[in-house]
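Taking it in order: structure first as structure tokens, then the write-up.
Here the complex is missing one protein chain, while the rest keep their positions.
Read from first to last, the chains carry the letters A and B; within each, the first residue is number 1.
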Amino acid sequence: MDTNSANSNLKSEDYFINMGPQHPATHGVLRLLLTIDGEIIKKVEPDLGYIHRSIEKMCERDSYQQIVHLTDRMDYLSSHINNEAVCLTVENALELEVPERVKVIRTIIGELTRIASHCLWWGVMGMDVGALTTYFYGFRDREMINDIFEETCGARLTMNYNIPGGLMFDIHPNFVKRTKDFVAHFKTKIPEYDKLLTNNVIFQKRMKGVGILSKEDAISFGASGPVARGSGYSCDVRKYHSYSALDKVTFNEALKSDGDSLARYEVRIQEMWESLSIIEQLIDNIPEGEHKIATNAVIKLPKGEFYQKVETARGELGVFIHSTGTKNPYRLKFRSPGFSNLSLLNHIAVGGKIGDLVASMATLDLVIPDIDR
Amino acid sequence: MTNEALQKLMSSWNSELEFIEEGSQFLNISVKAANFHQLMSQLKSNSETSFDYLFCVTGIDLGKELGVIYHLESTTHRHIIVIKVKTDDRENPTFDTVSDIWKTADFHEREVFDFFGIKFNNHPNLKRLFLTDEWEGFPLRKDYVDEVNMVIK
């Protein structure tokens, strides 16, 4: 019998795996429908909406002060920066000039938030590639930041510290000292992170050349934040569309051109150093003054369209407000960084192994409520 | 490129474009659905504009009309423009997809389809993204009614 015809009779089917919505690697309720051939990924199809709360629709019914509180629940790891985005949009639309003190405090807390977010990311990144100990190291340092936040604004995660026109309250008297303590502490800890994970030969082998994203693709997929900067696309909103007190400080944009998972990892480690440097430049120079300026109890934005970009820990968050001059936005859109970054997952994961998918997904640093909104 | 220069260049491509600068910090351009795809690919490929970074796609329900707003940035020139396209057809609103020009549009257009019911011609995989396939209606439209889940003050 002819062997060729015998082989053609063999039936071959795609093997589907349902990764999520309850799966340890998806860090939340993300569902990935994987088509695999043995260990090799043929297709990744994200299925979203498990934590969709339609925040955009809720915003259409709420006043601008209320909207700020909803934004905490999107990217909960950069909640302060999300708040700031909405506040800046409203302030720009009203042409309010907030006091210098507010700007500086917003920037310091924003950078602390970024470090806290990257600490958590670093911990779970290690977990995803199988090094369980990193999680506790990351959390140890994050706790210190959370304590600072708790003292100043009463909350550890969803802080609601910003209001249109300034800050909810002034900083706690201990804030400056504790922040300085943290900076000194954390400077000794990042080298520890490198010793534990970055320089590990297994980790290097797992990350190098895995999940490669070229610069052209990063731009085309609308990537932003460390994901895009790992591919060599210089896109730091803090540099190009500076806001708050970021124009007063000097810092380097972390850039790597390799585009692989290791590059994205190193960009985030580098960003922690840069954030520390920003905090150091500002912490001793918090100007005296009011912590907010009075706004109307009912804020009405003028007719028009307003767009504000900020750099969260995950990338570029955009707030688009279409106002008709009433006390609610007619349409409010959040351009979330995770949403665009997720769309390139299929592109970087196809052809790799299941382990590669998990590793490259970890370097995208997805926060699912940020994607679903 | 400054907004004036952009405006001048773009009106030389297509005289039917509508430019609005007030009420927004960016240059806004309204385009007819028929010319939309051609304009978008020109904006991307022309070396003077080279808008290669599509960072925000917003669906909007303007009452009578449904529209889509595209925010574009150039990574070389660092200028930003806003392209708007509208249609009166609320039953079957359709525009051309730009997912062949910017890959990110794939997901963003699915989101717009999911919440506004706006269809995109030639989209590779146009189906519900957040909501379930059997969901009725398009929640972000202004005339959407859901007495159970929506709290209206």
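By definition in this document, a residue touches a chain if its C-beta (ideal position, glycine included) is under 8 Å from a C-beta of that chain, and two chains touch if they have at least 3 such contacts.
Throughout what follows, contacts and distances are computed from a predicted model.
The complex appears with one chain absent; UniProt names that chain "NADH-quinone oxidoreductase subunit H" among the candidates "NADH-quinone oxidoreductase subunit H", "ABC transporter ATP-binding protein", "Acetolactate synthase" or "Anti-sigma factor".
Which of A:128, A:271, A:305 or A:365 touches the hidden chain is settled by the complete complex: it is A:128. Of A:52, A:206 or A:268, it is A:206 that touches the chain left out of the display. By the touch criterion stated above, the residues of chain A touching the omitted chain are 15-18, 23-25, 39, 126-133, 135-137, 140, 196-197, 200, 202-203, 205-206, 353-356, 358.
What we mean here is this: only the chains that are shown with their structure count from here on.
Note: centroid distance chain A to chain B, computed from Cα atoms, is 25 Å.
Contact residues of chain B toward chain A in the complex are 22-26, 28, 52-56, 58, 60-61, 69, 71, 75, 78, 82, 102-104, 106-108, 111, 115, 129-132, 139-140, 150-153.
Against chain B, in their complex, chain A makes its touches with residues 48-49, 52, 54, 56-57, 61, 92, 217, 219-222, 224, 233, 235, 240, 302-307, 316, 318, 320, 322, 331, 333, 335, 339-340, 342-344, 347, 372.
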